[in-house]
Structures are given as C-alpha cells and as structure tokens.
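Every protein chain except one is present and positioned as in the full complex.
Up next is chain A:
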Amino acid sequence: MSAPQLNQSDTAVTAEATSDDVLVPSGTDTEPALPDADAVSDDAVVEPVEVVSDTDDDEDDDEEADDLLVQEGDVAGDYLERLLDILDVDGDIDLDVEGDRASVAVVGGGLSTLIGPDGATLEALQELTRLAVAQSTGTRSRLMLDIGGYRAKRRADLTALGAEAARRVAESRQPERLTAMNPFERKVVHDVIAGAAGVRSESEGEEPNRRVVVLPDA
C-alpha cells in the first residue's frame, strides 16, 4: 500500500466527527431492543473493556488520549489493509484524528463491494474494525470509517437536505418529518438543524424506521 494521503478537506467531515454521533436532543431516545438496530452507536463493542484509570493530570490525559487515537488508527489501518490485500482490491488507507475520534478512510475506485447497499457493508466493516481495535488496545473504539468517500458524500447530501427542511419549516411554521435514517445520518441532520434559526429537531419512531422531525421553535 502507498503512503498515507492528506484527508479531504471537507468541512462537514470535521464538524460531524467532533461530536457524538448518536445523541439526539429529545429525551425519548432509548436503547433499541432490536439486534444491531444502531449500527453506528457506541454500543457496537460487545465486550466490556477496562478503561485505563486516569491518575495523571489533565495534560497527560490529553496526550494519552491522542496517543490512543493514533494507536487506534494504526490498528484499524493494518486490519483493513490486510483485508484489501487478501481481496486483491486497490485502495489506500488515510488515517486521521478528528476531534476525539480516530478517522479511517479507504480511498480509491472500485470499492463499491465494500460499501454495499445503502452503506450496509461499510457499517459492518466499521463495526468489525472497532472490535479489532478494542481487541488490540483493550479500550472501546468510536472510530469512524469511510470507504470510497461514501460517508463524505452522504454527509454533504444530508447537510443540504437538512438546511432545506430548516428553511421550509422556519417559513411555514409547520413540522416536517424526514425519511428514515440510520444514527449517523440523523446525527448529521440534527447538527444542521441545531445551527439553523427558528427551528429545532427531534427523533421519532423505532429503528430501522427512526426519523428526524423538524419543528418550528415555540
């Protein structure tokens, strides 16, 4: 594999990755009872793992946290790179740290089999990669995986969709229900609505039909 490349300077990428992807503003978000209903959630790690106790001061903690994220990226990169080798798929691995998460991107053409319908294979690979990282580091991982720019593209589309809905609702003062989305997608939309004037958002329904509702401010 070739040397790491610079990550795409997509501003939306950075904005999303700095915050938690599954929290929603409403107080009604309960643990889904369905299996794998929440593919992007932090609950993806099956095994409880011990967290290193923080006896040092904050500065050391920050450094340790960054070191851990770099280590996460390294493990994830090795895991995915070997998979690409076995499958004889061409792709480069870009590693980055965005906010409080490791960010791993497989870039290149011909990656559609690893993305799957509606990103299903990508979600599965992210889950397995998080497990592999947890297995290696002993700490739960919240790393974000992108393949072939799928998430970046989806994020851009959803950002536009959310902004349009916010504009319509702010004008009409009528709530608008959006199509069902996975947790990652809802998070992107919630963030957009949170930054728009005169509107707020909630989630309603159960996975996999959970959706964002855009409401006018009271």
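As a working rule, a contact is a pair of C-beta atoms (placed from the backbone, for glycine too) under 8 Å apart; a residue touches a chain by one contact, two chains touch by 3 or more; residues count from 1.
In this section, contacts and distances are computed from a predicted model.
Matching "Integration host factor subunit beta", "Aspartyl/glutamyl-tRNA(Asn/Gln) amidotransferase subunit C", "Nodulation protein NoeA" or "RNA-binding protein KhpA" against the UniProt entry of the left-out chain gives the name "RNA-binding protein KhpA". One of A:Leu69, A:Ala102 or A:Leu125 touches the chain omitted from the figure, and that residue is A:Leu125. Residues 34-36, 43-44, 46-47, 79, 82-83, 86-88, 113-114, 116, 120-121, 123-125, 127-128, 131-132, 135-136 are the ones on chain A that touch the missing chain.
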